[in-house]
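Quick notes on the structure that follows.
The complex appears here without one of its protein chains, the remainder shown in place.
Here the chain labels run A and B in written order, and each chain numbers its own residues starting at 1.
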Amino acid sequence: MTGSHGVPLLEVENLTTRYPVRRGLTDRATRQPRLWVRAVDGVSFTLARGEMLALVGESGCGKTTTAQTILGMVAPASGTVRLNGTDIAGLPERQMRPLRRQLQMIYQDPYESLDPRFRVETTVGEPMLVHGIGGSQAERRELIVAALERAGLSPAEAFLARYPHELSGGQRQRVAIAASLVLGPDLLLADEPVSMLDVSVRAGVLTLLDRLRRDGRMGILMITHDLSTAAHFADRIAVMYLGRIVEHGPARQVVRHPQHPYTKALLSVVPARDPRVRSAPQLLTGETPNPVDVPTGCRFHPRCPIAVERCSALDPALRVVSSASHEVACLLA
Amino acid sequence: MSLLEVSDLHVWFDVPQGHEVHPVQGVSFALDPGDRFGLVGESGCGKTTTILAMMGLLPPNASVSGEVRVDGQNILAGGEDSARGYRWKDIAMVFQGAMNALNPVKTVGWQIAEPMAFHGIAQGAAARRRAGELLEMVGIPAAGAERYPHEFSGGMRQRASIAMALACQPRILLADEPTTALDVMVQAQILDLLTRLSHELGLALVLVTHDLPVVAQTCGRAAVMYAGEIAECGPMETLFHQPRHPYTRLLFAATPDLYGAGEVVSIGGAPPRLDEPVTGCPFRPRCDVVLDRCAEEHPALRLVGPGHEAACHHAERAGAS
Partner (left out) sequence: MTLPIQDPALAAEGLGVPPRRHGFLRSVLRERKAAVIGLAIIVFFILLSVIAPYISPYSATAQTCPVYAPPSSRHWLGCDDGGIDMLSELMQGGRISLVVGFAATFVAMVIGGGVGILSGYFGRWIDTGLMRVTDYLLVIPDLVFAVVIADLWGPSLFHVIIVIGILEWTSTARIIRAQVMSLKERAYVKRAQAIGSSPARVITRHILPQVGPLLMANTVLTIALVIYLETALAFLGLEDPTVTTWGTILEHAFERTAISSGAWWAIVPDGFVIAIVIVGCFLLGQAIEDALNPRLKVAHLSVRRWRIRPLAGRGPGAI
């Protein structure tokens, strides 16, 4: 799926990010092999303008690290991240800085992502000052007001002088979104944007994101552990497990016709809100293993209910099943 | 006579500068052994304060009125002194973020055995053995008693917290957001455990959470709280299929479903401040079926169906069955 210029907005190819496990003096002295936390272990996907992709998985699957790597806050070990055609993976900060206008991030905690000492006007205006946009203070103010209105805070003038502690969680998150919009980014990374908000305000923020990508032709990469939210708002879902994407396809498709045993299990344990719907939860044994100790072969095989012998030897790659855009990494799919 | 009866529970907090906050405003419900009851609501609705009050675990600036009767005895009658006798022996609690509240310098087994010794149930080797049994009951091998909390994963620590709560064989278990910080797979395992325990041990379980689907699948009955009061209370199926309070209906509508195609709504506005008395219905500013009466008269919790109550003028108008 390509944008109007023929180049996809975001192209991630074989991205690998790992952290060294710190070794103590005795380990070093006895020459123990260095261990790595393989947080992201070969992730590839594309994102087009106007599209929302949900990166879904449990804790430790690498979804947040993927976002951090794309944002350039963490250097990848290998792989490419192409934003509007330019490879930004591992770019030194000096070269990255001007490119930061094109991609912004929304953080999970609305109570922490705004500086408590800054008024709303200052927070939203800060990115402009950093990048030298908006010549005069009056011009900047106009842009700030426009961004706040776009983020659903109306009338914007009433919010300019407020401090974060005077706002509710939902309002703070909208301020954070406005502060991201003010630079006119093409790509928005949203890390669990609503998980810390009350249920009654979540839909408002998610609908806002939905509207932004449709009207603004932005691309949104949403990180979430909530499959229901992903199913409702995202175009496509990519399910991650231990640093890899194990299933990837249109949201409806993945949720109604999951192909990977992990996806199936995950979907089966999501509680339904209708008490009459008695789901048959497929409880996997144990918990997700440590990304330091990735199993050989298919990384899911120790917990997989349908694993066969060759699953412990062969590491499956993503291949297409059913429709053209639905891929699964499973030998038995 | 029910095992647990909460009657007209009120809690106030004294706040600096002479003000008062009223986070729990007349909560009542009853449980029998083996019941699983959900206390649902968003942040600030008073659900956590309610169960803290039931345990008598309130800070010094709190005052309480109402009754919490266990087997007919009001455990709050004598303040802290009377509550202490029931705490952990008859009624126990799993706290929010319990997995992070384990003492890092004591083994898990020691922490489970501690309340046993304190309440004179078991000592020394007997206590240790029983700690092992409790761990097995919650799905951790008994050998785990020798381990320290940091050696356990989040889910296992939560199980250990549950084992700790069961140390003195309580008949009532209060669980405050027991699965909120856990992955969905682990959440399912913990909820399955709680359900199993309530069946096998006849535990009356009060599950406090903001997560409606969790309550829908785990509990038989629930109460939806708003602004310190119960807005609606009844069997789970009734709450979903025939909600009588607009907040209940909107709350379900605001929760996305995996396979549902309907629009997910949000509820505009915010809950009222709890330091000022509210005239009329507290939900009025955000309600979509407001009547004139709602501005003046505070709706009382009334029966609108078998075992089903709602505090809404609109619900009464629509007529009880």
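Here are a few things to note about the model shown:
To be clear about the criterion, a residue touches a chain if its C-beta (ideal position, glycine included) is under 8 Å from a C-beta of that chain, and two chains touch if they have at least 3 such contacts.
Quick caveat: nothing in here was measured; it's all calculated off a predicted structure.
Counted over the whole complex, the shown chains touched by the missing one are A, B. In the complete complex, the residue from B:Thr49, B:Gln158 or B:Gln187 that touches the missing chain is B:Thr49. Within the set B:Gly18, B:Pro59, B:Gly72 or B:Gly120, the residue that contacts the chain not displayed is B:Pro59.
Note on the undisplayed chain: of the listed residues B:Asp32, B:Glu80 or B:Glu133, the one touching it is B:Glu80. Contact with the undisplayed chain is limited, among A:Tyr19, A:Trp36 or A:Tyr163, to A:Tyr163. Only one of the listed residues, A:Asp87, A:Asp115, A:Glu157 or A:Asp293, touches the absent chain: A:Asp115.
Take chain A: the residues that touch the chain left off the picture are 71, 73, 96-98, 100-101, 104-105, 107-109, 112-117, 126-127, 130-131, 162-163, 165-169, 176, 179, 183. What chain B contributes to its contact with the hidden chain is residues 7-8, 10, 12-16, 21, 23, 26, 28-30, 43-44, 46, 48-49, 52, 56, 58-66, 76-77, 79-80, 270, 273-275, 300-303, 309.
Here is the rule we go by: only the chains that are shown with their structure count from here on.
Across the complex, chain B meets chain A through its residues 42-43, 153, 155-156, 183-189, 191-192, 210-214, 216-218, 236-237, 239-241, 250-252, 254-260, 264-268, 270. Partner chain B is touched in their complex by these residues of chain A: 58-59, 168, 198-207, 225-229, 231-233, 255-256, 265-267, 269-276, 278-279, 281, 283-284, 287-288.
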